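Worksheet: one structure, shown below.
Of the protein chains in this complex, one is absent; all others appear in place.
Naming follows writing order (A, B and C), and every chain is counted from residue 1.
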């Protein structure tokens, strides 16, 4: 067994078999009925050495047009923000990387304290009282919120705005039948949601979910949307971009019951969609309905402060079929990345980052408006770092043509919205420069 | 002072100045005569954020044709061997990366024990009794050896074979006058050194330096060369490729007094020439003449085993002008990389690696011989991973043309040796594949 | 140790953000503008690095030492995988990138699916679920979709699980809207077939089973189980948490299972990251393929790879995009470094477990005296009865010997359970040292039980009070109560 990941020498094996009292390794499997044994080798390609593997994967990686090789304005939920080197330096510490869920707190104060710090950061960002230790992504935490709302209100309807990320809505709809929920969507009007329309739909609903900034990049009248939900005694749930919260008001400050979102923008690489973390925070009222891990402060036998997993009676390993969720493995490492990133940013940094995004996106709007044939779709709306622009022709064709010039100009909204086949959603993060925006304008002038 | 690498707030500064008893930071510099002060700001470009810096350096890096972008057969002292991921994982541990010389052993058992392990590995490889903790590179450790030999023998002549790496010879010659040494070179005959010629030259010499495999990739009759030196009572010094020592005999086994070399091939990236480590090992006789740090075993106050810097009376901080060298900062981190790499290899791995290099290089020789117009220069010599091939035209021109086809075919020997303008030195490491060698042959068939 | 918030001082910062002169001013309507900045930490970069470096040293991972946490497969995580996942072509690839710009990623996903299909002995794979528990939920959604498609959905409302099942199994049943049927474990640690027979009928939608079970035992009657469920028209779901025992030896598909989730973070070595991420792909028999989540990764006739969203019978999406791609890179890399030698991996895991079992079974009670698979469960019931030392005490005392404790108090069918999974990536020396420690602790329990009850003695903290934490939950830093730290 001389594989780099195995250790038993022939002498070891012999001695171990003797101790066990069997004569061969095969004998260890005697409980497996012959009828269900595999009587051949696995039909897989031969083992690769690390060197060969690296060459193979470098080859695969080279066939992807990543954001270091293509000037990218893609967003639509996942963003090309700068991730500072300290994030990876921390995550690569083996003590964090190769640990598991801190069931044994005395072995795990590093992870536990950092989750506690993460929970604090999320509560500060969102203005909420309680955060869990992370969910899978921005989609599933929204489904989680529906489960919370269903049990908190006893109601069976979920309202979600159409201007909410389409994937989020799809996941909510996939989960809904199992939860015994129906899902109602409220259309946008000119790029934002109408509070009155929302109020109507909210009647009898468990929760009202909206996104801020919304999928089109527009700022919703979020306080009014939350008020509309509250009037109907439905729980207002804000799906927010964490990096907008240096400049945009915290959902907790305008009456939301839950605030959640996709954490990727804050400290994770795009990674073709994951792993990232979903953050989920709520008002104290719902603490015992929260899904997932929560870390709490306590003391040790000597009276010193320490941290433990807490309120575990919510969880599947204790409550089984009565648990608030089935989640166990979560996204701790990515959430730790989020904490490191938010610590790196600090309150000034997150405000400046938001301002830089606002300014660059505003500049991009100006530049694209100057291009003949291009028109801002929701020109009178305030946007954050993303905006929709109408092109002369099908957006997917424009994307294809622009890519041959080394620029990915954005997301074709026609993928999800009828009537928007010629609309492009352009994302501008602080990683973009005015010169790169000029290049986008030049390329679109050529191909759009 | 809100720079990411600075911490003092205005309040801090004020309080600190008060404690010191001065009224401004400027006042702290009052001992500097006005005449030697800089009365303007430094004329440097404005500070970059980490993000901007990363973009700038990614731009510079992109203008280098590295071995991931060009199929490379360059060697000539620095080699494209595979460096496994464990090396960097260990070196990036902050406790190793950001520590300094282990003057305080109780704070530094990690570094000290690992150097002790490194010294052991180098002694095992070379067959020597003592290794220091590293020198700057393969060049400077050779100069160090001359200093050892000069003082050990009282003689003032150094003999070095012409088939020794030209840069090594240059550095020895640069150091020699200060050491009071003259340097004599012994020409090669048909790619290797003639023991008889060497014996003559060695008369009255302090040391005889040869390289194994030599700069042309050929295996020297190393035992005979060492014997020739010993006969003249000159110290035989072998400059060896550490990765050849799984298949080639250890210099300690054929009578060398010192063995040394460039460590890069064993665990360091090419990095455009550094930082790497030079290893330097000797017979026990010379232990008190060794330059640089040496770690030794001892016990602590409780009788437990531990490690310390030892024999420090050799060193500059104790002996000052009488020291065996002026070296203090050395290449510990790179040597640690070497130790991790050699541990990864193990005795089987280093033999297999040598065999794979031998086989691939032999295959490359076969393939290139088949190309019309190409001829092996020292066809009857045994080589290790590198060999010289005569082309139809100037090798530098061939290199230039081959590079336009994405292949760097090797090192133009005419850079250093008269009469070899049309000769290419081709290096084949275990990272190359038969298919890549076929591609080299095809490209040379086209351009050579 | 201080919290990062307690190291914060106004005006310090670790980040520098690019600012551009001459651009439009950043504008947000007053009613949407943030009124009070979030109190994120204000620290310079070096404080950040030191803080998290120090925190890490208060944590124990596989890189630190032996971590026999049962059911979690805490094996070595190859360092090369971290390097590969960081390649810009993977890490910096946007998930909305067009197919033509993501051929390498799609090919990797497709190849990973092929490998998983071969290892599980099934036909089609979806990589989308984010972890095992989401795999379970997705699997149950497939069950529902399948029976809906057959018009049996109203009738089949029950999912059978054994009492040894992991908590995620019943929780997933609830979340998918199904009802639970419990079956017992027999005296050999198998499902009690008689109990089962009485409970499986035309109302049964599926069985959920871990095999080898959470007792570390392979169900000897697996073929009979297959006949019972399939005979009743129900489906069989395999919780793949314990796949590490049987790779290349016995495949869930061959055992009769129709749906399998694979925990990539267990068997295929995604580092557990202090709790996650994971990956929970599901493999299914052909008849279930139409219901798999969208998009499906496809290999087109022209040799290209693509995403197929057009699957009318699909249950929909359970997570964003195609799943946790970085986890796939690591799992794929890991499996390529083993290839068909995965069998050796499982053999070594099972050998290690049986060796430790053999050395410990005289000192600790073994409820089911059989050869185990990759893990086994001991009971500290006697220690407790005789010396008052519980499984928890044994666990805490193990810390003092430098080992991570096993899983405790699970599975529920074993009182004072100690669930030990050594994995294949340990030397015999390490296993021996662990056994010596366990044996020493058994002696200590008799001679000096306080030593156990007050353990751990050598960790950065003493035993922590979990009850107190739950009674008055403090779940974030309370700035207001610590005015001193803000000048």
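Basically, a contact is a pair of C-beta atoms (placed from the backbone, for glycine too) under 8 Å apart; a residue touches a chain by one contact, two chains touch by 3 or more.
This is a predicted model, so every value here is computed, not measured.
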Which of B:201, B:234 or B:336 contacts the chain that the document leaves out: B:336
Absent-chain contact - pick from B:86, B:237, B:280 or B:443: B:86
Omitted-chain contact residue, chosen from B:207, B:353, B:376 or B:423: B:353
Touching residues (missing chain, whole complex) on chain A: 2-7, 9-12, 47, 49-52, 84-86, 88-89, 94-95
For chain C, residues in touch with the removed chain: 7, 9, 12, 16, 44-47, 49-50, 53-54, 57, 62-65, 76, 78-79, 337, 425-427, 429
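Methods note: only the chains that are shown with their structure count from here on.
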Among all chain pairs, the one with the most C-beta contacts: A-C
Separation of chain A from chain B, taking each centre as the mean of its C-alpha atoms, in whole Å: 46
Inter-chain centre distance, chain A versus chain C - centres from mean C-alpha coordinates, in Å: 19
Residues of chain B engaged with two or more neighbouring chains: 2, 50-51, 84-85, 89, 94
Per-residue overlap in chain C, given as positions that touch at least 2 other chains: 12-15, 17-18, 45, 49, 53, 78, 80, 82-83
